[in-house]
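Only one protein chain is missing; all other protein chains are in place.
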Amino acid sequence: MDRKEKKTIQAKLDSFHSRKLWQDKIMKRIFQGSALLAALMIFFISYFVISRGIQPFLSSYGDEQQSLIAFISGNRWRPDIAPPVFGVGFIIINTLLTSLGAAVLSFPISVLTALFIAKIAPPKLRAVLTTIVELLAAIPSIVYGVFAAGTITGLVKDVGDIFGINTYGGNSMFAVIILLAIMIFPTITSLSVVAISAVDRSLELGSIALGASQMETNFKVVLTSAKSGIFAGLALGLGRAFGEATAVSMVAGNRMIGPTWNPFDITRTLTSTILSGMHETSPGLDYDMRFSVGIILLLVILATNFMIQVIKRKVGGVTHE
Amino acid sequence: MLAFKVENLNLWYEDNHALIDVSMDVPRNQVTALIGPSGCGKSTLLRCFNRMNDLIPKTKITGKILMKGDVEIRDPSVDVVKLRTDVGMVFQSPNPFPMSIFDNVAYGLRCQGIKDKKQLSATVERSLRQAALWDEVKDSLQRNALKLSGGQQQRLCIARAIALEPSVLLMDEPTSALDPIATAKIEDLMQSLKQMYTIVIVTHSMSQAARISDQTAFFLLGELIEAGPTAEIFQVPKDKRTEDYISGKFG
Partner (left out) sequence: MNKARRRKDIMRTSVTWISASLAVLVLTSIFVFVFKRGAGTFSWSMLKDDYWSKNYLVAFGDVAANDFAPPDTDSEDEFFSRKFGFGLADSVDKENNQLMLVTTVSALSPLHEGTITTAGPDQGKVMAIPLNARIRRIDYLDQENNVKSTGLLGQDHSAEGAIERLEQEATAIREIYFQSTGGGIRGSIIATLMLIGLTLLFSLPLGISAAIYLHEVAPRNKVTDWIRAAVEMLAGVPSIIFGLMGVSMLFRVTNLFGITTQSVLLGSFTMTIMLLPLIMRQTEEALIVVPGSLRMASLSLGASTTQTIFKVVLPNALPGILSATLLSMSRIIGESAALIFTMGTAISDSPKISQGATTLAVHIWTVMAGEQPNFELATAISLLILVLVLGLNVTVKLLTYRINKKWQV
């Protein structure tokens, strides 16, 4: 190789090198841009839902302007009459009732199942149950909805018949509670399993060394130590219950006046309100009000998460996640 | 002739002062061994030579490392990517990429933009020969590198590093994960490699340092205690602490 040839090769390599550094810079910018875009989405969502949801309450909305107080405290949701009435107060109460009811029903079963999976079940059964919980989590909401409309409502109707209560074909608050309890079960369970497995083994041994049986240790030491993780599971489960839309809409029955305290009566949740009559509505007040309900839904979820955090701090916990 | 001249080098990881005012010379075409108990800063110094410490966040460095007499390697004008092609590194445990033997050795070249097949296979052969691995793998260059034995993997990593024809080869306890036979092979290899490359090796084994190195530097708690020709350090150490360490009183 003569000197000239060597020089041209070197020049080629140098130009590749500068291209490589330049490429590196560009790609890093692309990666960074993607991450920033992903992070900004939560703000975009909040902005666009809120800005459209508050429109009906502003004077700029014109003749159809709504009163915020009437909206929040209202006990009737009648988009079908003239002039339409939009009161979300009773819907908030009924949403809280169904979601908290589902949590009360699901929480003990989930935690006990988690304890069973993490501490009691033999290894093979543990693997099977873990898979079952994962599959339950993977089943789409619409399938739960069809299942609920086909079985749970029938069950509620039968129970209602026994007590001589007229149910609307089984569509009821009770059906919603059972459905939501089933749907949040995998969420609470899987997070509880993680929390329970993370409990320091030495704590358990300490309890056993003090003469407690394994079961007593499980209930008195393991569960209390895993409290904070279990509460995180509950918070996530409640979030899912509040936000669940399709399945709930299929069995809620969409009551127009409320609140209702009768579990066999039809009910209405924030999500079912946003979804109801979607196929026949057109842009206008009825459409914009769905965004207003969306804001309320986000606020309810935020408030619940905040409250769970407070409770968690009060109750305390030993595990660190 | 010096490969590196270190002047008053200080290094902090957050609050931990890991290198304290280190000054030393690394002569060309010799084997320089960095010894000392674990956590003494010898590996940290090694990583300064190819600026791998850049990858660790919250690291602060003062002082100078001059390469080939006049280039301060931490100068902003120095292209760190290019520096690493000139200062190769072999790690503690063999870390071949999960690709073929050929692709492993050709990796660095391809990253420089060399695509010519002839040139690639010539360099791969030369590097594998220099790393004393050619005869064992010449018929199976397309085999997955992870299928090689530990000692072969480490020699592959050496071949991979010297394929770029660096002037310096940094070795961070290259034999600590290997059995004695594989270790002996790598030590032999170093003796032949120093004809072409400056070698800086961090080692835990006193006897290895004595066997293979021309220069030895002893570190303790981030400080350079003593540096000089290996024979001197091992036979007539000037510092009491060096003597204690070499005679095995601590370590």
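All chains are identified by letter, namely A and B, in their written order; residue positions are counted from 1 within each chain.
As a convention for this text, contacts are C-beta pairs under 8 Å (C-beta built on N, C-alpha and C of every residue); 3 or more make two chains touch, one makes a residue touch a chain.
Everything quoted here is computed from the prediction, not taken from an experiment.
J.: Touching the absent chain in the whole complex: find that residue among A:Ser34, A:Ser67, A:Asn166 or A:Gln309.
T.: With A:Ser34, A:Ser67, A:Asn166 or A:Gln309 as choices, the missing chain is touched by A:Ser34.
J.: Quick one: which of A:Ala11, A:Ile72 or A:Ile139 touches the chain that's been left out?
T.: Within the whole complex, the residue contacting the unshown chain is A:Ile139.
J.: Sort through B:Leu164, B:Ala227 or B:Ile246 and give me the one touching the missing partner chain.
T.: Among B:Leu164, B:Ala227 or B:Ile246, only B:Leu164 touches the chain that is not shown.
J.: For chain A, which residues reach the chain that was dropped from this view?
T.: Contacting residues on chain A, toward the hidden partner: 20-21, 23-24, 27-28, 30-45, 48-49, 52, 108-110, 112-113, 115-117, 120-121, 129, 131-136, 138-147, 149-151, 182, 185, 189, 213, 215-216, 218-219, 236, 239-240, 242-246, 250, 271, 274-275, 278-279, 290-291, 294, 297-298, 301, 305.
J.: So that we can see where the missing chain sits, which residues of chain B does it touch?
T.: 50, 52, 55, 57, 81-82, 84-85, 88-89, 91, 93, 95-98, 107-108, 111-112, 157, 160-161, 164
Simple rule for what comes next: only the chains that are shown with their structure count from here on.
J.: For the complex, which residues does chain A have touching chain B?
T.: Residues of chain A touching chain B: 12-13, 16-17, 19-21.
J.: Which positions of chain B touch chain A when the two form their complex?
T.: 79, 81-82, 111-114
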